[in-house]
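This report concerns only the one structure given below.
With one protein chain held back, the other chains of the complex are shown just where they sit.
For subunit A:
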Amino acid sequence: MSLRKIGLGVISALALTASMGLAHAKGDIIVAMQLEPPNLDPTSNAAGAIDSVLYSNVFEGLTRFGPDGSVNPGLAESWEISEDGKTYTFKLHEGVKFHDGTDMTAEDVKFSLDRARGDDSQNAQKALFAGIDGVEAVDPLTVKVTLKEPNGSFLFNMAWGDAVIVAPETIGDIASKPVGTGAFKFTNWVQGDRIDLEKNTDYWGEPAKLDKVTFKFISDPTAAFAAVMAEDVNAFVGFPAPENLPQFEADPRFQVLVGSTEGETILSTNNKLPPLDNIKVREAIAHAIDRQAIIDGAMFGYGTPIGTHFAPHNPDYVDLTSLSQYDPELSKKLLAEAGYPDGFTTTLKLPPPSYARRGGEIIASQLRAVGIETEITNLEWAQWLEQVFKGKDFGLTIVSHTEPMDIGIYARPDYYFQYDNPEFQKLIADLTVENDPEKRSALLKDAQETISNDYVNGYLFQLAFPTVADAKIKGLWKNQPTQATDLTAVYWED
């Protein structure tokens, strides 16, 4: 009897998979990612997962990032910059409608920018808007933005997910029912499981090729592997287990895209905590670290070594890895010079991603080799934010800084690693008002060298961004110039 039951079970399971296979129309896609957004308002929450779901799909800004990181026209089809570099006049696209059917006009742009830069703004990147002096709606399709100082990266700033255009009528419910102008409309959010989007048939630009998009959230690496293998999901962006990638590459059902990100993975160092406040000690740590071993051991070879807080694919990047080459003997010598011939003990607090947990064990072993003992504590993200990021209660930690062009955080003395160098702060202040591309480039290179020479943090590697997808899916972004899963150009190949 029990055998018959099993037989029935097998048959019904087969029938179920068969029917699921049939129902799978080519206009649908299920995209999985690791982290679920805490809410759906990109304009008032720092969580990158919000942009991963909504950027460009549901919300758009005046400008937008292309797959290569270039800044392209978004809702603004063109713009003029005044001679003194202080006034930007944006010409908006005609016929842009929000998903609720209302028109997107210059008033909405003014509302969005004023809301983001207002005193009570909850925007996570308020600095992007700090230079704005005034926003004026000249006519329904023209917006004039006046800056306090010329700002060379203003158009870049406007492409961020934090600078998307929202409507005053729907702002109240934005956290749970986002209404934007993008090629996809938000339909449903089942918390803890998935977010559904559908095609916006009234889209002003090139319409999306997919009819329905489902974002699924799978945090466990083992479950992620199983979901892709079983083809429960069509694509996994930011696949969490690099060790499984060769297996997917060998499987003709899948394609593996390993792209670059803006994620500088660093051994963040508390610059105010003795003995780490001693530059010699930080230099010793830098020379004790074997980057390639960390990339191989923690990321299975996926990652590019960096010697400063800057993305290697950026044209202004300077390769400074030679300043901190792996040299344990030099490291020991520096420790002795700093007054710690027998080393010291400090804490190493690790957030959940595998680059941190695995990288942490490797770094602990490398530091032990030169005499520095570390007490490893594994923390969940919430604890990490509380203890390390807010509380600054740490010696060392490993984290990937994924915001684009974020070297400016080193000019904030109260930032969690507490690097306080007036020279560097002046450098960044100069950079903000500099419009000349060549001078900007020189300043950026200066900035990279300054933090590298001060050994502020241990610079490990640029995080790779692996995407595993069904081999028939085309148009996915390979790189992550900003946190986004832009599906507007994605389609199924026949």
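The rule is short, and it goes like this: a residue touches a chain if its C-beta (ideal position, glycine included) is under 8 Å from a C-beta of that chain, and two chains touch if they have at least 3 such contacts; residues count from 1.
Note that contacts and distances are computed from a predicted model.
The UniProt record for the undisplayed chain lists the protein name "ABC transporter permease", from the options "Cytochrome c", "Metal-sulfur cluster biosynthetic enzyme", "ABC transporter permease" or "Hydrogenase".
Within the complete assembly, A:247 is the residue of A:247, A:402 or A:421 that touches the hidden chain.
Listed residues A:127, A:318, A:376 or A:489: the one in touch with the omitted chain is A:376.
Across the entire complex, the residue among A:75, A:306 or A:362 in touch with the chain not shown is A:362. On the side of subunit A, touch with the chain left out of the figure occurs at residues 221-222, 225, 241, 243-244, 246-247, 293, 296-297, 358, 360-362, 364-366, 368-369, 376-378.
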